[in-house]
Every structure is written in C-alpha cells, then in structure tokens.
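For this depiction, one protein chain was excluded, whereas all remaining protein chains were kept in their positions.
Let's turn to chain A:
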Amino acid sequence: MELNGYHCDGEGCGEAEDEDTTGPMQIRSVAEAPCSFAAAASMEKAAAGGPAHRERRISNSTSARQRTDSLRKNRPPFPWFGMDIGGTLVKLVYFEPKDITTEEEQEEVESLKSIRRYLTSHTAYGKTGIRDVHLELPDLTLWGRRGCMHFIRFPTQELPAFLQMGREKHFSSLHTTLCATGGGAYKFEADFRTMANLQLLKLDELDCLIKGVLYIDSVVSVGPPECYYYENPTDPERCQQKAYNLENPYPLLLVNIGSGVSILAVYSKDNYKRVTGTSLGGGTFLGMCCLLTGCSTFEEALEMASKGESTRVDKLVRDIYGGDYERFGLPGWAVASSFGNMMCKEKRDSVSKEDLARATLVTITNNIGSITRMCALNENIERVVFVGNFLRVNTLSMKLLAYALDYWSKGQLKALFLRHEGYFGAVGALLELSNSS
C-alpha cells in the first residue's frame, strides 16, 4: 500500500532498516514505533511506547534523557483524542493523563479541565453515549506521559449533539487537532468546522485500524489478554477462551466487521492490502433485525438472538436429504438455505421474533466466515483476527466464527479475537496526534 499512515518522508528512516528488524522483541517494537530502529527495540517501555519520529532520529544517537526532554517539547498538547466515525457508531478514545503536576494543574485551562472531568466522571453520556469501563487501560505510558486510556462510543446519528457539546465546552479554544478516521471524518469534516470550529486531521481508516491493533496488543500486558481464541470450537462442552500470543503476527488476515466488512491481508506493519469486503455486516444484522422483529438496538437484537432457534427458520441439509448429504460431505446440520423455511407460509406463521433474530445472526456470521475462509485460502494465510463492533458482547458470533473456520478448514484456520474489538481505528487515529503539528 502506498498509504501506510506513517509519514516518514524526509525523516531518514530507511525501509531497509525496517526489514532488518527481526525476532519477536523487535517485531513488537515495530508494532509500537512508527518507524522502527533496532535501537528503539531495546528501550524502556516509556520510550518504546510510541515516540514521535522527529525524536527518534535523535534517539538513535543520543541518550534517553535528552530524548525525554525533547519529547516534552514536541509532545502534542492535551487533550489527546482519537476518533473513528463509522457508519453506525462513533468510537472515541481519550487519553487521560494521571501524572499531572500541581504546576500543570494550575496552568490547565478551564475548558480542558471540564472536558477531562466530564469524560472521566461519567460512564454514560446523554441517552446513547457509553464509556466501556471494562476496556479502559488504566496504567499506560504514551509519549512520556502516564495515564489512562478511555474507550467511548455513541451512535453516528448523535454526532450533531456531540458537536454541540464541543462547542459549549469551547473545545476549539484548546487549539488542538482532532485526529479522526472512518468515513465520517470526511463526511462530517465541514460540520466539525462550522458547528464546533474544529479542524480535523483526516486519517485513512485501514491504516489506523492496523496501527491500533498492533499498538493495543503491544501495550496490554496485565489483566485479561488482548488476543484470544476459542479452544475446541467444535465441541460446545469444552469450548473455552484461551489467550493467544500475537507477538509474531504476520502474515495475518484482519477482518473488520463494522456496519460492513473489510478483509485485509497484513504482511508487516506497513505492508497490507484490502483483499475484499462484503456489505453483509453488522449493519445488515441490525437493520434486518429491526425490520423483522421491531427491535431498535444492537443489544436488543442480540438478546433476542440468544433466545431464538435458527433451525426453525433455516432449511438444513437434513431437511432436504433426511440426513447428511454424504456424496458431497455435507453434514445434516449444515444450513442448506438461510431463511429457506420461510418460503412456506405455515412456517412463516410459526416462527418467533427470537428465531428470526437468531437466524439473521447466524446467516450474517456464517457468511462472513465463509468469505473469510476463501480469502485465507486465496491469500494462503492461516491466522485470522476478527475485530469490529459487530463482535461486541457477541459471543454467539465469535464462537460461530471459530467453529466455522475450524470445521470447514479441517483445523487449518484459527480465528482470533481482540478484546478492544471496535476501538482500534480510534486508537490508531490517536497515535497520529504526534504527527499533527
């Protein structure tokens, strides 16, 4: 890809040096540092956490002390936000500094303080904004500052209200750049300017996504593992989550399930391609559930799905052949036709909303699994990481994906999941803040 999000032009960081970095530890640093050097790999976490490359040129030849000084000088001003404006949800990542000195506290302008207090003292904003407290990363060092990373989301529809709030809290007076990715960064750029007097730094969503995934995976060391998989996915009794070490991730198929789905083949931190995508994604699941069941939120839809039975809606192989279709190796339980039973009026009248919600979930999930498997085969990649907000609180789909990939590939493919599902784009955007000046 030409665009890799890391704008190293004229920084003197040669690509050849990138390729020289081998071994797990170094790779890890590759994941964290925009332009890696072998030297950076052995540095303390604080430094390796993501120095702006302006400093790294120096850091290669000078002491860590000097580097910290220059970090301060070149560190972006607070507040540190990253935003991912998707088709359905806005994902907001906020870094709350916890090491504020008294001196700083006094200097801190009122609007900045008010924003910090508003965000950190609430877990819900308005009717629809939510802070995913369970995801927050409480003890993080970023650009030399220690703090807590917060993960907030609200529907894209509520963006005008958000802009209104930004205006009321005089966000624009902070002279900060707002790093934003996702389609909305483009679509709403003018609104940010006119409604809240804010200038956006627009970033490519796939660049941010990959950067975010690699960063979060590298900084999470305590607490629940970031990356996990389901052990024994084909055996519901023994199926359980297990931590997975993503230290040496390449090549990797990254499947981002938002409103729609993008499938990326990632070969290194800045070498990836979008293999394909499908319009049958989270938006399709929710949209159809709304139409079929009258529900209005993702949580409602999932709740219904968890209680339903898709086999009443779908036509299975055994419904047609009485059992397995052995000639083609199709097990009787496999779905032959999604919603196939609904061709028949009696059956339409006998299914519940819950059944329909479940069938929708199963249909969309299996389809993503199927396309993913074909891409993995075509690209010759065995490791698949699923991200995106469709998977949020959606164990059903994750287990289904794990199962489908394992079963149909005869154990060749492994489905991996990440705890911060839908926030990687926003994290990637936040990391670009250091390039904003």
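Keep in mind that, in the parts below, a contact is a pair of C-beta atoms (placed from the backbone, for glycine too) under 8 Å apart; a residue touches a chain by one contact, two chains touch by 3 or more; residues count from 1.
In the analysis below, contacts and distances are computed from a predicted model.
Asks: Name the absent chain as its UniProt record does, using one of the following: "Proteasome subunit beta type-11", "Globin domain-containing protein", "4'-phosphopantetheine phosphatase" or "Eukaryotic translation initiation factor 3 subunit I".
Replies: Hidden chain, UniProt protein name: "4'-phosphopantetheine phosphatase".
Asks: Among A:371, A:398 or A:431, single out the residue that touches the unshown chain.
Replies: Candidates A:371, A:398 or A:431; residue touching the omitted chain: A:371.
Asks: Among A:218, A:363, A:394 or A:434, choose the residue that contacts the chain missing from this document, as touch is defined above.
Replies: Final answer for the missing-chain contact: A:363.
Asks: Specify the residue from the set A:339, A:403 or A:424 that touches the hidden chain.
Replies: Of the candidates A:339, A:403 or A:424, A:339 is in touch with the missing chain.
Asks: Specify the residue from the set A:315, A:383 or A:420 that touches the hidden chain.
Replies: A:315
Asks: On chain A, what residues meet the omitted chain?
Replies: Answer for chain A: residues 3, 86-88, 155-157, 182-184, 186-189, 204, 206, 258-260, 274, 276, 278-284, 286-288, 290-292, 296, 313-315, 320, 327-328, 334-343, 345, 348, 356, 363, 366-367, 370-371, 374-375, 377-378 touch the chain left out.
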